[in-house]
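Every protein chain but one is kept in place in this view of the complex.
Up next, chain A:
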Amino acid sequence: MAFRHPSRALRTLHHLSAQPPYRPISISRTPRIPQVSLKTPQRFPSMRSSHDSSKSSVDPTEVSHFNALASSWWDPYGPSRLLHLMNPLRHTFISRCLETTPPLSSSLPKKLRYLDIGCGGGIFAESAARLSRTESVTAIDPTPEVLKVAEGHKRRDPVLVQPGKLTYLNKGIEQLEQPKSEAEQYDIVTLFEVLEHVNAPAPFLEQILPHVKPGGWLVLSTIARTWTSWAVTNVLAEDVLGIVPKGTHEWRKYVNEGELREWFGKKGGWGSNGGMRTMGVVYVPGFGWKEVSGGEGWGNYFWGVRRDG
C-alpha cells in the first residue's frame, strides 16, 4: 500500500481494485446499494459476520499505516492539522451531551474518568486530561509507534505527567481487561475517527460497551458513507486539492448515523430520555471545522449515546 502523508483527518478511497477481498461495513442487517459505483463486486453482509474475529478489530494494514504517521503527529502544520483543528469541537460536543441532555436517575460524578480508544498521538487524550473536570484519562491504541509519540509528547507538560492523570496503553480494546465493577467503568468513552478504520464495527462496539458506566457516554466521530463523502474525499481532497494523504481511509468502512441509531435502538439499555446526540461538521478551507445542521447525512459527524441507568 503506497501512501505519501498518511493522515486520519479525512478519508480516501483508493486502489479499490488492489484491495484484499472485500470487508464488511454495513452496520444494519439489510444489504444496501451504495450510491457510488465501485469497481469491485459489492456485497454488504451483516456486521455480525464472522469475517474478522473480534480479536483483531483493527486491520493490521491500518496499524502500519499510522506508524508512518507518527513523526509528524504533533506538527500543527503537518498532515494531522485537520485533526488538531477538529479537536476543540470534540469537547464542544461532549459538553453538549453532558450539559443539555435530559438527566437520568444516576448522575455523573464531579470529576470524570475518560477512556480514549484509538488515541493515536494523544491529541484528544492530552486535551481531555487538561480539563478541570477530568479525574483521569486512559488512552489506548494498538499502533506502537504513535503510542511512543504520545508518551514523548506527554512529557512536555507537567500537568499531564502527574501520576494517574493520563495513562497510555499499547492495546486494542479487546486486550483491555473487562471492568469488574462500576468503579472500573468510565464516565466518557471516546472513539474519535476510529470506526471508519474498523473491519467489523458491531463486534468492535460490543467490546467497548461494557466499559461505559451507567449514565456515562460513548462519544464517537466518524464519516457517513455517502456519495458526497466519497466525492469530496477522493476527488476533491486527494486529487484536486491534494490535502488528504493517500491510504488513510477506505470509504467502504464508513458507518452512517442512522445505522448507529438503529443498532443501539435494537440493542436496548442505551440512549433513552434523549440520550442519543448528533452533530454534523464540515471542514471549510480557510475557516476550519464548522458545525452544520444535518451534516451527519453527508459527511463528518459526531455521535454520542448514553448508557441508561
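One rule holds for everything that comes next: a contact is a pair of C-beta atoms (placed from the backbone, for glycine too) under 8 Å apart; a residue touches a chain by one contact, two chains touch by 3 or more; residues count from 1.
FYI, contacts and distances are computed from a predicted model.
In the listed set "Ubiquinone biosynthesis monooxygenase COQ6, mitochondrial", "ALS2 C-terminal-like protein", "RecA family profile 1 domain-containing protein" or "Exosome complex component RRP4", the entry agreeing with the UniProt name of the missing subunit chain is "Ubiquinone biosynthesis monooxygenase COQ6, mitochondrial". One of A:107, A:132, A:181 or A:293 touches the chain omitted from the figure, and that residue is A:132.
Interface residues of chain A with the unshown chain, by the touch rule above, are 76, 84-85, 87-88, 91-92, 126-132, 134, 152, 155-158, 161.
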